[in-house]
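What you see is the complex with one protein chain gone and the rest in place.
What follows is chain A.
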Amino acid sequence: MDTLIEFFHFLTQRKKYWLWPLFIILLMLGLVLVAAHGSVLAPFIYSLF
């Protein structure tokens, strides 16, 4: 979590605010992928890509 917060600070410092939404979406997607790994959600996720 520290690293993710640090990365948000980094983007803020560099005034790259427009990358925030992309990063948040990525994080959520990442979480879903991690949660779905080996679960019943997996076929659903893989069919998306």
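Here is the rule we use: a contact is a pair of C-beta atoms (placed from the backbone, for glycine too) under 8 Å apart; a residue touches a chain by one contact, two chains touch by 3 or more; residues count from 1.
Basically, contacts and distances are computed from a predicted model.
Only one of "TctA family transporter", "Carbamoyltransferase", "M56 family peptidase" or "TAT-variant-translocated molybdopterin oxidoreductase" fits the UniProt record of the hidden chain, and that name is "Carbamoyltransferase". Seen from chain A, the chain kept out of the figure touches residues 3-4, 6-7, 10-11, 14, 16, 19, 22-23, 26-27, 29-30, 33-34, 49.
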